[in-house]
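Below you'll find the structure, written out as structure tokens, and then a few comments.
For this depiction, one protein chain was excluded, whereas all remaining protein chains were kept in their positions.
Here is subunit A:
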Amino acid sequence: MQADLKWLDDPQTYRVNQLPAHSDHHYYRTVAEMQAQQSSFVQSLDGTWQFAFAPTPQERPVGFEQPDADHQNFGDIQVPGHIELAGYGQLHYTNTLYPWEGKLYRRPAYTLGDTTGMPGMFSAGPDNTVGAYLKTFTLSPKLRDHRVVIQFDGVEEAMYLWLNGHFVGYAEDSFSQSEFDLTPYLQTGENLLAVEVFKRSTAAFLEDQDFFRFSGIFRSVRLVAQPTVHVNDLTIRANVLDDLTTGDFNLTLALNDDAGQSGAQIKTILHAADRVLLNQTVPAQAEVTIQHVPVPNVHLWDHHDPYLYQLQVEVLDAEGHLLEVVPYDVGFRRIELKDKVMCLNGHRLILNGVNRHEWDAKRGRSVTVADMQYDLQVFKQHHINAVRTCHYPDQIDWYYLCDRNGIYMMAENNLETHGTWQKMGAVEPSDNVPGSLPQWRGAVVDRARSNYQAFKNHPAVLFWSLGNESYAGDDIAAMDRYYHEHDETRLTHYEGVCRNRAYEDQISDMESMMYDPPKVIREYLDNDPQKPFVNCEYMHDMGNSLGGMNSYTDLIDQYPMYQGGFIWDYIDQALLINDEVTGQPVLRYGGDFDDRHSDYEFSGDGLLFADRTPKPALQEVSYYYGKYDR
């Protein structure tokens, strides 16, 4: 197969030759590696890559993926990172209006009766900058003679991949991991990896989040080798029975299709700090299931006591040698609706939450683990118990950290189409995507699938969120259905259905609103509410704000179905740039890069300034969230 630029224009082409999404588990060659969290199956490709930038697709270096191409004009770039922060391409912040506003007239393919599919909209888009990346690598000895796949944790917004001149695959969805099998094209000695990143594709319509519009390989890239028998996926269901004292452990492993012929065995151990609850060895099969292992007097997982059991799955070859070991932390907890109230482990849940964009003033959305650890300290110090991953999946590490720190997650998939239905403040969905358009359904359900499959085993994830501000139609209903069909243990969330209530029976287990004044929430709760109420965004902390928070928290005492919410938002999005006048580092925002149309300071809504120093309002959050920190 050859790469085709037309995929950029086609909403029905969003993954080509990508491996199916699967659980985000790590695996190791030995128990010692596992304990050190250093897998010899992994070879990082982060670091310096060769790079060439083109302002349009037509000016890109066609054929650069070929090993014999002339790469003299290539410079360097750091991976992970944004192209725009590396000095190529203009920085740009815009909220709902699409980044081409006032420059190019675009309507999404297949809207407004279109049957042409709008060929050329992005493949010939004069605003579609291109980054051509090259990385030379030699497979480390520990990866040789294995199946080797490559994982891109985040590439914005569309990428084509080649190895040694052979086309490998294509991916969209900037914030979900994209994985490809490199094995057929690997060669001994040096290999040449080529990635062509386009700033725009039809995915641009689906990624209209209120943020800086970046492009590039902004999260880590790695090679991972797989042993001959390998756990591709695991699904853990650590349920709690009605007595709330007995755990019910279930596990499904997906191995290679031919695992049954390998003679391998699967040893599964579940243990707490001091006791072994399960130790079972069975022959490997393509699918291995363990059902209903009771855990008496189970130690439940919650915010104050995020207790984790340890699962260890060992794959042993026919001779009993360890091929790989997969660890996973297991939290037993039960989230459910009882009398229209969301309960965790039988108790009414109060969400003292924040919306958190991934942000680092120097690195943009390419955040570090140190950023995450700092954020969790802030959460702990100020009684923040919940986070919405607005409006895309975060880096994988964040989910593990939330498990360990007892942070309730509203895990949102990557979707926002705000500019297709809200025009100058009015609901005007005539060219809305995904709407009920069949041509867009696959792409958005794929985003739900990637989110679910990757993060389904995290006890921290209590809710699946279908995205943000994308209106509602059959396609988002299909996303909700996907989550519910695959996961009976969690609730779904979507605010946008309130804009099109015809779908409220099909979409979202909770009534979610943003920025409703307290009296409007009271009206809802006083009038036979059918779903519990959550503020998916409230207390808009732009500048000097966050007054009157008690008018919301008072509702906690007055209405059992009022369950708190997520403050907008955790951190300002501004960039630390050297002042063109003084040379001093200063925080700059939309419009400061000659970027137009811009929404200027509208991205400064955090409880923290962009450099992670707290705003004065944080002590107020600490007070009220502390008051309801149950």
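What we mean here is this: contacts are C-beta pairs under 8 Å (C-beta built on N, C-alpha and C of every residue); 3 or more make two chains touch, one makes a residue touch a chain; residues count from 1.
Simple rule for what comes next: contacts and distances are computed from a predicted model.
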Considering the UniProt annotation of the chain absent from this complex, which name among "beta-galactosidase", "Amino acid ABC transporter membrane protein 2, PAAT family", "Anti-sigma factor antagonist" or "SDR family oxidoreductase" applies? "beta-galactosidase"
Residue, one of A:Pro126, A:Gly320, A:Gly543 or A:Pro560, that touches the chain absent here: A:Gly543
In the full complex, which residues of subunit A touch the absent chain? 425, 515, 517-518, 538-551, 572, 574, 579, 581-582, 584, 586-589, 592, 600-602, 604-605, 609-610, 615-617, 619-624
